[in-house]
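Only one protein chain is missing; all other protein chains are in place.
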Amino acid sequence: MKLGFIGLGHMGAAMAANLVRAGHDVSVFNRTPGRAGSLIELGAREASSVAAASEAEAVITMLSDDDALSQVAFGEEGLIANLPRGAIHVSMSSVSVALSKLLAQAHAQAGQRYIAAPVFGRPAMAAAGKLFIVVAGDPATIEACQPLLGAMGQKAIPIGAEPAAANLVKLSGNFLTAAAIEAMGEAVALVGKAGIDRQTYIDLLTATVFNAAPYTTYGPLIAQGKFEPAAFAAPLAYKDVRLALAAAESLRVPMPLASLLHDRFLRLLVAGGEHLDWAALGGLATQDAGGAPR
Amino acid sequence: MKLGFIGLGHMGAAMAANLVRAGHDVSVFNRTPGRAGSLIELGAREASSVAAASEAEAVITMLSDDDALSQVAFGEEGLIANLPRGAIHVSMSSVSVALSKLLAQAHAQAGQRYIAAPVFGRPAMAAAGKLFIVVAGDPATIEACQPLLGAMGQKAIPIGAEPAAANLVKLSGNFLTAAAIEAMGEAVALVGKAGIDRQTYIDLLTATVFNAAPYTTYGPLIAQGKFEPAAFAAPLAYKDVRLALAAAESLRVPMPLASLLHDRFLRLLVAGGEHLDWAALGGLATQDAGGAPR
Amino acid sequence: MKLGFIGLGHMGAAMAANLVRAGHDVSVFNRTPGRAGSLIELGAREASSVAAASEAEAVITMLSDDDALSQVAFGEEGLIANLPRGAIHVSMSSVSVALSKLLAQAHAQAGQRYIAAPVFGRPAMAAAGKLFIVVAGDPATIEACQPLLGAMGQKAIPIGAEPAAANLVKLSGNFLTAAAIEAMGEAVALVGKAGIDRQTYIDLLTATVFNAAPYTTYGPLIAQGKFEPAAFAAPLAYKDVRLALAAAESLRVPMPLASLLHDRFLRLLVAGGEHLDWAALGGLATQDAGGAPR
Partner (left out) sequence: MKLGFIGLGHMGAAMAANLVRAGHDVSVFNRTPGRAGSLIELGAREASSVAAASEAEAVITMLSDDDALSQVAFGEEGLIANLPRGAIHVSMSSVSVALSKLLAQAHAQAGQRYIAAPVFGRPAMAAAGKLFIVVAGDPATIEACQPLLGAMGQKAIPIGAEPAAANLVKLSGNFLTAAAIEAMGEAVALVGKAGIDRQTYIDLLTATVFNAAPYTTYGPLIAQGKFEPAAFAAPLAYKDVRLALAAAESLRVPMPLASLLHDRFLRLLVAGGEHLDWAALGGLATQDAGGAPR
């Protein structure tokens, strides 16, 4: 397929590479220049603008937040103004439910198709084409995108016909992982101050009941206090918890654990966490117990 | 080995049966009579008292809480007064760090051996001999108990020479699971109120990133609001969170997420949760969002 | 002075009446008609529109929230488009810091003057001219408004030259009162379940250490579970806590107690609290302890 791919961060670059490798004709664009090099070597073309990248059968966006995606999507030079009628926008960023609804509306008015397909997985999983993709929108459109989704992920799981549902599921998933990080952080602070070896403790947990990615990925980082480099930076995780709470507020769903995480992320950011991995949330309890935060 | 087994609840009866099947000579006792029937059919003998069950090379206790274990362990008719010198007490209950330290002291004074070996797993896992056992104490004593632990669990993982360490790890593990239950409860309330099918949502989570027991076991129960019968009753889970907080308080480790869980368990118990599974903690968020709690 | 007064709810009507009584020439307007009757009897004139009410030396607005004030302020028929150059907008509503900054900018561009002067006090205090007014903005403009503020309140306290500062102080004050309500709610639930008479308890507190309005006003309501009629409705209090948290988020100030209040207000609203006084926040703890909520 003739594709546009906008957003070449750690995740986006790896995902675009897999599309190129799968034989698609991919035109890539990043707002900050200089990120396209290795993709061009692989066979991608570099688009000079969002508008240029939009001349495609399908355009994938993978951007850091609502602001970035809004800037790309709206305006005369934007995706909506330049995507051909009938073409598809596959929105893979973690963005708000509100923005996803806005995009659905705007694309419908422009006679374009739109699905939301946010992902679970860190950059290494993106590089390996092993992402989990949550996808929502018109079933026929999702069907048409299967070759793309299959090139980027190990599984693409549909969650309904309303694109924003996929965004909400993604936000809720990051909330669940942040909750696991906070819980491990408190548990590690407790057993560590009792004199139990932190790494042995995490090994025990992950070898038995807690043998899933949130624990196997972040447990060792918390045990070791190793929060750099950031594979998923704390400000992005904070954003996702904030967006989950925003959705919860508009639906009137009290989420006290999400609020607790929100406040602790905020504290982490103030205390220098801007450049740390979100696993650093799990360092606060050790710090509060009198240990070195990292 | 000649064994005593005290405590024939859902868990204990299944564990004792596996010891009988493994060829051990097991004398069983339960404070409330009438629980030994099927074990006797399997080949166990029924002891008439704690003292009688204590005449063994090793005695396993599997009781509901500190009070129950204290009543069994202390006093003239108790385990400590009647266990032979050099014999082993394998304490598998979820009890407090403080009681475990007290037992270690009392057994040492009586010339007996003592290890703590609490378990992770629900009754079905106990029946299948698939429990995860966390074990701490003198290494030679643990070694001597391997045939017993191997008959009851799929894995016995050592966590140090201080028996109370195993108890703390067990408590912390139940705290982690309770945190996952609360997090799922809030997430399910959120996506459910947004119109997403709750079961499909849990299926998606557990088929991807959250493929570990706390999610696969409790997620469906939360999605369905199915909290009876209780495989692990809410009051026992509340007790474990309380004991984790008691240990945290004595070590001066602030655990805000554990406090949140404590208060929500308390609320659940007041609202009729005494007979529900601890998964019911995950029903509060749906209730607060205006849905049926179950 | 020739005045416009926009917003004739419980508070606004009482405040406008005091301005009329003080001899000002007051033109009143309410978006929902039929509220001006008694004011006209007192000597006020009824304006037919916001634009008509804006033909004044100073216009006072007393509206329920950001939306209401925005609709009055902006647009061709709005206050900013119709207030004479040099005239003053005295904004007395409890609104967001963000909106207050927007208004400051818009009035400056239109050559108008703008101060924020939100109030503390319930309708009875408004009727008695006993409000406490927090005022911020250009000192000369504040000086010019003293006759107005003096007619409505017992005290007008300046908090700086930036109007939004007064709005933030007002929001923070309602947060402080909500915190006192929640604290009393938990304390009353505790002593009540211990068998102590709830009213006697509140009398004791307010006769000794806690002899200030948040306790003397709301304590008896909580002790009696009397949450209707609403003098200040729960949704408005929820709004103020939400706006305080929004300001905190944009300034990066973690406020865990404010988050706790936010979630409990949300729960209260879902459970039928829309029409209750915000004192009903103090009924949740009694409900969670197994008592009648009210």
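Letters A, B and C name the chains as they come in the text, with residue numbers starting at 1 for each one.
We take it that a residue touches a chain if its C-beta (ideal position, glycine included) is under 8 Å from a C-beta of that chain, and two chains touch if they have at least 3 such contacts.
What you see is a predicted model; the values in this text were computed from it and never measured.
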Residue of C:V26, C:A165, C:A230 or C:A279 in touch with the missing chain, whole complex considered: C:A165
Missing-chain contacts mapped onto chain A: 256, 266-267, 270-271, 288-290
Where the unshown chain meets chain B, residue by residue: 242, 249, 252-256, 259-260, 262-264, 266-267, 269-270
Where the unshown chain meets chain C, residue by residue: 97, 120, 132, 134, 155, 157, 159-160, 162, 165, 168-169, 172-173, 175-177, 179-180, 182-184, 186-187, 189-191, 193-197, 200-201, 204-205, 207-215, 244, 247-248, 251-258, 260, 264, 285, 288-290
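Just so we're on the same page, only the chains that are shown with their structure count from here on.
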Centroid-based (C-alpha) most distant chain relative to chain C: B
Central chain (by mean CA position): A
Inter-chain centre distance, chain A versus chain C - centres from mean C-alpha coordinates, in Å: 40
Cα-centroid distance, chain A relative to chain B, in whole angstrom: 37
Centre distance in Å when chain B and chain C are each reduced to the mean of their C-alpha atoms: 52
Residue numbers of chain B (touch at least two other chains): 256, 288-290
